[in-house]
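The structure follows.
A single protein chain has been omitted from the complex, and every remaining protein chain is retained in its original position.
Order of writing sets the chain letters: A and B. Residues in each chain are counted from 1.
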Amino acid sequence: MELIDVKDLSKRFGGIIALSDATFSARAGEVHALLGENGAGKSTFIQILSGALRYDSGAIHVGGSEYRPQNPDAAQSLGIAAVFQELSLIPDLTVEENIWFRHEPLTWFGTTCRKRMRAATLELFDRYHFPAIRPDRELRHMTLAERQIVEIAKALAKNPRILILDEATSALPAIEADWLLKLSRQIAEEGRLSIFISHRMGEVRAVADRLTIFRNGSTVAVHEAKAVSDDQIVTEMIGRQLDRLYPVRTASRTERLALEVRGLSSGHRLRDATFALYEGEVLGVGGLQGHGQRELLQALFGAAPSKGDMKLWGKPVSPSSPRDALTGRDGIALVPEDRRGQGLLLPKSVSENLTLSVIRRFSRGGLLDKQQEAGLVREMVDFLRIKADTPDQPVGTLSGGNQQKVVFGKMLLTEARVLLLYDPTRGVDVGTKGEIFRLIRDLAAKGYAILFYSSDLPELVHVADRVLVLREGAIAATLSGDEITEEAILSAAVLDKAA
Amino acid sequence: MTMAETGDAPRKGLRNGLLDNAPFLVACAMLTLIVVIYGTRQTGVFTLDELNLNTTAAMTLMLAATGQTIVLLRGGINLSIGGMISLGTVIVATRFGDSAGSVILWSGLVLLLGIAVGVANGLLISIFRLQPFLVTLATWSILNGVAMIILPSDGGRVPGWWLGFGYLQFLGLSSTVWMLIALLIFWAWFMAARPGITIKATGSNEKSAFLSGVSILRVNALTYGLSGFFAAAAALYLTTQTGAGSPTIGRDYILPSVAAAVIGGTSLFGGRGHLAGTIIGAYILTLIGNLVFILRVSSYWQPVASGVILLIAVLASAIAEKAARKQAA
Partner (left out) sequence: MNRFLARNRLILLAYAGVVVLLLVTALFSPGFLSPANLRSTLVLAAFVGIVAFGQTFVIIGGGIDLSIPWVLNCAALLLTMMAGGQDLALIWAIPLLLAGGAAIGFLNGAGVAIFGVPPIIMTLAVNVILQGLILVYTGGSPTPSTPALIKFLAVGRVGPIPVIGLVWVALGIVATVLLSKSAFGRHLYALGTSATVAEFSGVPTARTTIITYMISGMTAALAGILLTGYSGVAYLGMGDAYLFTSVAAVAIGGASILGGSGHYLGTVAGALVLTILTGLLPALNLSNGALLVVYGAVILVTVSISSETWGVLFQHLRPPAREKQGETSG
């Protein structure tokens, strides 16, 4: 018995087709994974199911009856609840107010009944074995991972027949991610449907019964999870054989110190970090999320206040703003965590974005030399193979992968040879991921020194020369050569004693 | 270590609470200071009469600022409050007859007009996705223009009994103090009920509210409709004080209504604020006038003082915001 059955679903945004004749069906009692590159149409599909978007043509049946959601309320009343990648939480409400938002238990006066709300919250937490969270905290004081958990609670509070988890594990530390996988199974075992979207192949394999693969807005395959290999999935996702996701690692490290950090602390999350980064080296940064990686990279870039000593190419520096860090060849450049919020001016052109950090360089007596600028932009677009119609195209209209390439281009144009990369493949399709890894190794070979944080362990294993593992804001282990394995990184990140 | 262990100790919670409410606490401190200065220079400050008198003086601003607080909580701003107040007083002064029936009829119509104009603001903002600042700037101009067409200069008349409203007393408290109490009760109820929570939530994060099933169109219509209602109420009350209509008087309430809310700790970014703070802000702005008078300095110091108080209030909230962010980091 199919609980949800989607036929020939199409959706376009202006001239861009997001979904074309996509099909999808899943039954109650299973965990069904939905896979696809970025831009394959997964998010659009989920947004349609949850009523946040309307579709153009096609048919959706839920529990046998036709379903045409006009708004998120319609989806909720049919028992569909989505945990969005972009959270749907209200910063100025408390945890429980968020969970029951618009479904608060009411008193006779129409006001919220706090007592019943608290009881319901605790019952919910108990039933699904939630990690401990105080129900009366305001959301804006909480970390991303904690908020993600509240988001899950909010979806479950509606007691849905269909629970959609859209990349819900990506913001969670390992233990909580593990809990979420168990939760998906629990939903399935209770006879409900859990639709699971993740870029992490390991998780998909661990939890899914079946999987559907989207490419270019259409469904290309449906598999029993046990009956299909990783290679086949990847091939179907990208529509061609991936040459090799990870490039060959050739040792390019020299003995010249690029960046020397001694006793660096920042906020509550980074304590006393000491390490060195050499010319031609890719130094990985690992650890559970929220253990100081953001603070480390932002402190080095001058975007967060810090204490400690820093030497760049032998010279002491103490950047107090990104401006201090972006000082040309002797400086540091960052690929920031939040591409859309920190990296790019979405409505502005590819060209304006690429040259934003170095626009002064084209100034001749106060006027910009636009020809020189256009020349450099063209070189960078060609070098990184950025797919844009013209350099005047707004960056916001590019795909996630191409947007990330623009961020890289912007950073390379600064000519800084110490590069900080914060999870540069997050939200990037598999094809572009491969290009980014190759680029990282190529840059190292050219003598760049690269600090590379990734939330995806295999990336660290295959791309980095050495890996620093952070735990509770301190460097718990430094791994190099054959020591770099997923197990070693994880155990150093979790255990008290370094593996 | 799991996330749960990184959770907050009670002390951090207290500190967050203090930081969150810093602007409100600063407002309370400023009001206390003003009252104390006032009290040392003048006898009879700490009497009910004085409370009645000042509340009656501040009520127009309080009503206007209530309408502004609702919109600010939603993350918008309403400049058309000024136009609505002008238009309201002009309608009252030109249409009110001497009979109670006429007064009730036209009062009702003014309030309805306020709601209608507000709803129109809300619809324009959501349907065309426009900036509240510009939309309400435009509607302010339009309402003001209509007021000038109806009554080109100050004038008109109201029934004599309408004038004394603010000085009526019940159980020793003036009608305005009772109005204030009613306002605060309304607010407490409203913010605990779904419409209020929804307005606050939408101001806090519009996208999230939408994803949670909130109709942005309806929230905006409700927010600006209520705001228009309170502006119209402010206009009605104002005519009980002035006894005349004025096509330009509303201008005097636009920015002070924002200032009263901000001094009381309402955030311009939406999602945070409380009517109690706004009321305190309105008292501060009103008492400054008295203070300037009893200190026997030029009355021109009054705008300087209110500007400085506004700056102190926003600086306090900006500094608290920074400290809170540091805390979170």
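Annotations
By our rule, a contact is a pair of C-beta atoms (placed from the backbone, for glycine too) under 8 Å apart; a residue touches a chain by one contact, two chains touch by 3 or more.
All values derive from a computational prediction rather than experimental measurement.
Considering A:Ala227, A:Val248 or A:Leu367, the position touching the chain not shown turns out to be A:Leu367 (whole complex). Of the options B:Leu48, B:Ile127 or B:Ile181, the residue whose C-beta touches the omitted chain is B:Ile127.
Only one of the listed residues, A:Pro160, A:Gly290, A:Pro336 or A:Gly434, touches the absent chain: A:Pro336.
Where subunit A meets the chain that is not shown, the touching residues are 13-18, 38-44, 216-217, 303, 321-323, 325-326, 334, 336, 341-348, 352, 355-357, 359-360, 362-363, 366-368, 392, 397-400, 403, 410, 414.
Take subunit B: the residues that touch the chain left off the picture are 77, 124, 127-131, 133-135, 137-150, 152, 247, 255, 258-259, 262, 268-269, 298, 300-308, 310-311, 314-315, 318-319, 321-322.
Throughout what follows, only the chains that are shown with their structure count from here on.
Centre to centre, using the average C-alpha position, subunit A and subunit B are separated by 42 Å. Residues 50-52, 71-73, 76, 84, 86-93, 97, 101-102, 104, 106, 109-112, 131-134, 137-138, 140-141, 143, 145-146, 149, 154, 173, 175-176, 266-269, 290, 295, 304, 471-472 of subunit A touch subunit B in their complex. In the complex of the two chains, the subunit B residues touching subunit A come out as 1-4, 6-8, 13, 16, 20, 189, 192-194, 197-198, 200-201, 203-205, 207-215, 271-272, 324, 326-329.
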